[in-house]
Structure formats: structure tokens, C-alpha cells
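Can you read through this structure? Questions will come right after.
One chain of protein is taken out of this complex; the other chains stay put.
All chains are identified by letter, namely A and B, in their written order; residue positions are counted from 1 within each chain.
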Amino acid sequence: MYDILFWFFSIAMLVCGLLVIANRNPVASALFLVLLFVFLAGLFVLLEAFFIAAIQVLVYAGAIMVLFLFVIMLLDIKASERRKFRALGVVGGIAVAVAFVWELVIILTRPLKPLATGGDELSGGLEQVVKPLFANYMLPFEVTALLLLVAMIGVVLLSKRELK
Amino acid sequence: MIPLLLIHLIKIACVIGVMLGIVAYTVLAERKICAWMQDRIGPNRVGPFGLLQPVADGLKFIFKEDVLPHHVNKVYFTLAPMIAMIPALITIAVVPWGSQLVIPSVSHDPIPGVIANLNVGILFVFAISSLGVYGIVLAGWSSNSKYPFLGGIRSSAQMISYEVCLGLSVVPVFMQVGSLNLMKVVEYQAQHTWLGFTQPLSCFIFLVSAFAETNRLPFDLPEAEQELVGGYHTEYSSMKFAMFFLGEYAAMFMASALMATLFFGGWSLPFAPFNAPAQTLTVGLIHIGIFLAKVCGFLFFFIWVRWTIPRFRYDQLMTLGWKIFIPLTLLNILISGVVLAVITK
Partner (left out) sequence: MTSAITLNDYLIVSGLLFALGIAGVIIRRNALVIYMALEMNLNAANLALIAFSKFNKLVEGQILVFFVIAIAAAEVAVGLAIIVALYRRKQTISVDQLTTMRL
């Protein structure tokens, strides 16, 4: 069951990824990206990272992609819908991707460093993730909050009609 | 003995069935209560007291012509109502509708009164219900005409804004309970006190945000018949329209269920034997009854408010959300944190 789900989520996710970049229509791309995030959340659940899976759907699929859709719909996308892909770009893109996969294959066929065996199994519980977040990683957490604030102010400034 | 999988399937079928049944009758209740408030009679022709009206409505929707205007984007136009309806039906999976059912002839262990007992329960609800906005955005965009588009944009802006309020308003609840698991939240309330009394501000903001989130009056700007014709469902007809309609009422059901679960004790009542997980089948069934009664109470409240309060202006809605509720929720979290720190010291 676990294996079937893993292959289902993985393949569905990769197909969605392919459709994101292959689709002419940005709205379709965005919707396939949403699907991709949902399948990825499925993989996270298989890895017993329930908290991350939930915020993945909440933040990526529920907030970020809505923003994307908003922007796509507010801008006039008709021109880009018809534009053809450039041959050089396509060849280059595929070449880079293939090179990357090749590199990955070389790395993964080498023996990996043995996995840690001593530690406790992650239970997938919420506390296990959240406790260190507020204890050991308090400073990064606060800095992230600050970063979000800065981003928010920046967006408000950028969205004003006229930049002075 | 029945295999576990079968028990789960039966549970899912029952929950969805009961939910859709209540949703269908909420539509009737809405018409009846509205009529009553306006000193009319309301639907009374189909069946005794008009009780078969939902069936008639359903049949009517099915047999109406399914118009697909030629200027719409067909794929997204068809997809949108489904996306709008499904999230509300999925999220019910984590809401506990009863404590447990002890049926020795069916299974050794008591059957928990929830479909999926997730430890990230409420996050799951927010995550899935935040997907509902796609249905509305897509409906507005794919209709390719101005009123639906305006309605869609308004609605998604409104839903995103109030999602923030909704999420922040329940934080104090979980600070007090110490778990995101909705089952645990209800058990905490059964043992201690209802969170609606200890967190009144949370409760109030959650309730108002739920109105905005479900696009109900006084926040039904996305539809706003007088100015937007019908908002994002202007171009829809037949079953596609019915799906939006059901989606809205299902979301209302979910909001009521969450209100009952988070702030008003879910299946529990503050006295024995209803304040502990059921040990007998009878008590278990009564727990389910208590939960459904609370949900119906909130559904009535939703309808009551709709026919009482006029619609907000759009800028008022946004001001309320961003300038009043979000600062208030943050303050509420701060105060709850301080109080909890003092108490637990």
C-alpha cells in the first residue's frame, strides 16, 4: 500500500510538473502547480511529516498560488498564450535538465554515507517539530517574522500606483 | 465482527449522507425561517408542511437545461463548481461528531466518533478549505464576462483576508488546550469548561469571520444581487449552479460544526454522563444527537442573521477584517499567552 501510494504520488507529481512547464496557458500552469503541491503534500504524509504537509497545502496551495492566479488574471495574458517556444531555449532547457539528472544518477549510484541508526524514530507528532522551533531555533524564527514584515511593507510600496 | 475498512466506509457514507441531508434541509429551513420573519408562509405545497421541497428542488435542478455559454472557457467553467463544493465535504472528516460508539458485536475497540483523528486536525481544515477559493476564482474568470469576474475577484480577496482572521482567532484556543487535535479539544472542554466562555473574543471573531468565509450575508458581496447580478454564478445554470449552492450550504454546515466543536463543547454537555467519552451505545448516540443539535442551532443563527442584518459595503468589510479583527486577534493571542503563563506558573 505504502509503495503504491509512493509511486502514485511521485508519478502524478512529476506529470503535473511537466504540464506546468509545457502548458501555453499560464492559468493551466498555475492549476497544475496547485495539484503538484497537493501530491507533494501526499508524499510528505508518507514521510510522516504531517505538520509540514498541512502547512504545505495551506501556504503553497491555499495562499501563494491564489496570489499567482490573481496576478495572471489581472494581467492581460492573451499575448503570451500564442507565443511559440523558442528552439534554442527548449534545447538548452532540456540539455541542462538531462545533465542534472545524469549528475544525480552518478551521485546516487555511489554508496551513500550510512544513515543514522541510533536516534529515536520520528513519530510524526506535532510537538516534535514545534518544540525545537521555539527552543533551539527561536532566533531564526523571529528573523523570519521580521522578514515577512519587511516583505509586506515592500509589497505595499511596490503596489502603489506611482513609484516616487 | 466487521473488518475495520468496512467500518470506516460505513462511517464515511453515514457522515456524508447526514451532512448532505442536513444541507438540503437547511435550504428549506432558510426559506421557511425567512418567510416566518417576513410574516409569510413559505414553501408548503410539496409534502406535509412543504417537507419534500428539497427533493422537488433537487429534481428541478437536475432536469433544467445545462446551459454552456459559448464565450466561456469550458474546462474551467465545468471544473469550478466541483472545486467549490468538494473542500467543505472533505473537511468534515476531522470534525468529531460523537465521542465513541461501543458496539461489541461489531468491533472490540470502541469506534471513535470521527472519521480521521489527525493530530494536525484544525490545520487540515484550514488547508483544505483554503482550496475552496479556487472554485470561485475559476468560476469568475472562466465565465469571461464582467459581473462574474468582479464577483470572483471580490470573493477571493474576501476569503483570503478572512482566512487570516479565522486562523489567528483560533490560536488562543489551541494555546489553552495544548493540541490541534479536534477530538482533544472537545475532550478538554468536556472536562473543563467550554472555550466559548474562556475565549469569548476568539469565539466572536471566529463566528464573524466564518460568515465572511462562507459568503453569507452580511458579507455576501461576491453575490450582491443588486450590483453584481449574481456574482460568480451569473453564468451558471442547472446542476452546476446547484453545486455552488450546495457548496455554500456545506461550508455553512462546516462553519457551524467547527463553532460547536471549538467553542461550545462539541458532543459534550457540562454534566455527567455527557462530559466523558460514552461507555454505552445509548450515550454514544445521544452524544451524536447533542452535536447535531448544536450544529443545527448555529445553522439557525446563520439564517437568522442573514435575514436581519443588511449587507456591508466592500470597504467596510475590508476595514473590519484588516484593521480591526487582525490586530484584535493578535492582541488576544498576546493576552492569552500572558494569562496562561501566569496560571501555569
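Everything that follows uses one rule, which is that a contact is a pair of C-beta atoms (placed from the backbone, for glycine too) under 8 Å apart; a residue touches a chain by one contact, two chains touch by 3 or more.
These figures come from a predicted structure and were not determined experimentally.
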Missing chain: touched chains present in the view: A
For chain A, the residues touching the chain missing from this view: 2-3, 6, 10, 13-14, 17-18, 20-21, 26, 29-30, 33, 36-37, 40, 43-44, 47-49, 51-52, 55-56, 59-60, 63-64, 67-68, 71-72, 74-76, 79-80, 83, 85-86, 89-90, 92-94, 96-98, 100-101, 104, 108, 112, 115-116, 119-122, 128-129, 132-133, 137, 140, 144, 147-148, 150-152, 154-155, 158-159, 163
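Convention: only the chains that are shown with their structure count from here on.
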Interface residues, chain A side, partner chain B - complex: 27, 31, 34, 50-51, 53-55, 57-58, 61-63, 66, 69-70, 73, 124-126
Interface residues, chain B side, partner chain A - complex: 76, 118-120, 123-124, 126-128, 130-131, 133-134, 137-138, 141, 149, 153, 156, 160, 163, 179-180
